[in-house]
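The complex appears here minus one protein chain, its other protein chains still in place.
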Amino acid sequence: MRKLFAPLLVLTAVMFAYAPVVIANTRYESTMFLVQKIFYFHFASWMAWAAAIGVCGIASAVYLFRADPRGDRLAVAGAELAILFGAFGLVTGSLWGRKAWGVWWQWDARLTMALMAELIFVGYLLVRKYGGPGAEKLAAGMGIFGAATTPFIYKSVDWWRTIHPQTSVVRNLGETAPDMYGAMLFCTVAFLLLFASLLTVRVHLESRRAELDRLYLALEDQP
Amino acid sequence: MSFATTAFLVLKKDFTIEVKSGEILYTTLFFAVSCVLIFAIAFVREGQPVEGAGAGILWIAVLFAGNLALGRTFERERYGETVRALLLTPAPRAAIYVGKLLGIVALLVAAECLLVPMVAFLFDAPLFARPLLLAAILGLGTVGFASVGTLFAAMLVRSRTRDVMLPILLYPITVPVIIAGVLGTSALLQSPADEPVALLWIWLLVSFDVVFVTLALWTFEPLMTE
Amino acid sequence: MLTVDRERIEGAEGPMGVTPSLDFDSVRLVEVSRHFGRRRAVSRVSIEARRGDLLGLLGPNGAGKSTLIGVLATLVQPTSGEVRYGGHFARELGPPLRRQIGLLAHELHLYTELSARQNLTFFSKMYGLDPRSTVEPALERAGLADRADDDVAGFSRGMRQRLALERALLHTPRLVLFDEPFTGLDDNAVGLVSARLRRLAADGAIVVLATHDLDLAEGLVTRVAVVQS
Partner (left out) sequence: MTRGLCVAIVFLFLAGAPVLAGQQPATEGFVPASELPPDQQLPAAPFLIGAYAFIWLALVFYLWTIWRRLGKVEQEMRALDERQRSHAR
């Protein structure tokens, strides 16, 4: 991982720096014009967010059943990044909504779902912080259940309120506007790479903390 | 020890204690009733209830009371650390979970038997127009909420901050149950009742229940080991 | 020592499983540690106890005795190190192993809302025993035959302790774990509990007793392990 990290970082940074150029070179969408360009980062944020939730859920299960501390570290990192990318999605979505629908918050299905999911992962961090000794295990339960409930929240909120563009829009893009589709793919890959680098850095922080704990214990063991 | 026998024993034990003291049943019922009355203050305008408030009030009362009942039930197991004694028996641990879950569900169903007529009466809601569909929504929603709630309350027994942690963890995760319950019930309260929509929500509740009961059975044992 | 058929053990978790029997002659902790972050509950403890031993885990409060008892009871997972029951590891065994463990902690593991008889009946059923043949003798031994149908809530500390002891031993476990069993007992009750412990060890059980009270432990335990904080 360590060997791969430096190239990963460089690639992420280059793609990220180049993304605005790619976006600037796409055509304007016919009904929303300029504000539509938020979409590229907005969509990419959700992809990275979904990846973060998946990582948190799976890593929690690994920690719970294998008692492998690496699973725990990965799960914390996943939960924090789910909050970060969720915030990206919520804020860009809200700004888009302000322009497209004239209100900041419309109880739109996807935004509402994202807000609920944010609650779950903030809850995850709260358990870790205030759960007392052995809270990692409680948090692992929260991680598994949080990841499992997200699709249900998605479906239920979808049926409750739907004014968000349907996912078919994304599919149609490939045929109607290949440059838009390309830019979307480019941004998604950039965000996923960003997610991977942030995950690596955050896991590194957690393993340093574990190392510190180990040193403290070793110090106590000395005569 | 078979799975069913264990679950039944744990349920019977909880039932015996509850019949003797009645503590959790009466406090939960009283709390649920006061919830409904408090909501009446917010949702009754000029002597008339706000349209469609009945479904929301009914579900919020059930979920708040559920949280209280879960906390009390496991406080009882924590006192004297009987939860450890249960885990130490050779009985399958998942069966202990099922026994506790059935107890909570029975308690909440008892509370609903009181709340439904009360909400129908106070808010002029035609709750008894489609009794079977309403029973299905309430029953499935209760099982969904209680399945996650029982697991979390059980694992939080070890935590000092369990009182605040339980609602913090439980409500966000059971958002689908809350949405499906409230919207399914309001679909039934419309005139005429919107049956296809109610069935859609029932379908969502069924899949939620299946997924979460399975997950809880699967994770109960490792989550309960310290 | 009995070899255990893995498949039958796994079946024991299933709906129709029957708990197979399992027995062992010794319990061994090898380099067992349990940490909570940088807080250490137990650090690299190695002890061994055999049948007939009355092993005293001595040490001040907060030295991790309760955690060790929890580890031995399979309720607490060690961070590192291994726990062996005879030739087996704890994680291989599950229900058949729990069938052989009896635990009496400072908290008494009794439902105070239920009567003495109801408590014993419930737990004997949970252990898959026949309550008709186990409950009455246990009540007799606890000296509670005449108060069998009174709620535990009305019992004195000594009565509760005697009942808790019999509850923990209902299923005649091979490994008997006691965590501070003498707290709040008068001299008479201490004598009774001590006599019961000696008899258990003489009957071939492995008895582990955790206490901070050196005076009581002296003359009772046959082997000593000191846990330092």
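In this document, chain identifiers A, B and C correspond to the written order of the chains, with residue numbering beginning at 1 in each.
We take it that a contact is a pair of C-beta atoms (placed from the backbone, for glycine too) under 8 Å apart; a residue touches a chain by one contact, two chains touch by 3 or more.
This structure is a prediction, so every number in the text was calculated from the model and none was measured.
Novice: Would you mind listing the shown chains in contact with the chain that isn't displayed?
Specialist: A
Novice: Out of A:Leu125, A:Val189 or A:Leu205, which touches the unshown chain?
Specialist: Going through A:Leu125, A:Val189 or A:Leu205 one by one, A:Leu205 is the residue touching the chain not shown.
Novice: In the complete complex, the non-displayed chain touches which residues of subunit A?
Specialist: Per the touch rule, subunit A residues meeting the hidden chain are 5-6, 9-10, 13, 16-18, 20-21, 23-25, 27-28, 33-35, 37-38, 41-42, 45, 84, 87-88, 91-92, 95-96, 98-99, 194, 197-198, 201-202, 204-205, 208-209, 211-212, 215-216, 219, 222.
Keep in mind that, in the parts below, only the chains that are shown with their structure count from here on.
Novice: If you connect every pair of chains that touch, what shape comes out? Choose line, ring, star, complete or other.
Specialist: Looks like everything touches everything, fully connected.
Novice: Consider the two chain pairs A-C and A-B; indicate the one with the greater count of contacting C-beta pairs.
Specialist: Of A-B and A-C, more C-beta pairs in contact link A-B.
Novice: Based on the averaged CA atom positions, which chain is farthest from subunit A?
Specialist: C
Novice: In terms of CA centres, which chain lies closest to the overall middle?
Specialist: B
Novice: Give, as an integer number of Å, the spacing between the C-alpha centres of subunit C and subunit B.
Specialist: Averaging C-alpha atoms per chain gives centres 35 Å apart.
Novice: Between subunit A and subunit B, what is the separation of their C-alpha centroids in Å?
Specialist: Taking the average C-alpha coordinate of subunit A and of subunit B, the gap between them is 31 Å.
Novice: For subunit A versus subunit C, what separation do you get between their C-alpha means, in angstrom?
Specialist: 47
Novice: Where in subunit B do residues touch at least two different other chains?
Specialist: Subunit B, residues with two or more chain partners: 226.
Novice: Among the residues of subunit A, which are close enough to touch at least two other chains?
Specialist: In subunit A, the residues touching two or more other chains are 134.
Novice: Using the touch rule from the top, collect the residues of subunit A that touch subunit C in their complex.
Specialist: These residues of subunit A touch subunit C: 67, 133-134, 212-213, 216-217, 220-221.
Novice: Subunit A touches which residues of subunit B in the complex?
Specialist: Spelled out, the residues of subunit B in touch with subunit A are 148, 151-152, 155-156, 158-161, 164-165, 168-169, 171-176, 179-180, 183, 200-201, 204, 207-208, 211-212, 215, 219, 222-223, 226.
Novice: Please give the residue numbers of subunit C that touch subunit A in the complex, ascending.
Specialist: Contacts found on subunit C: 35-40, 43-44, 77.
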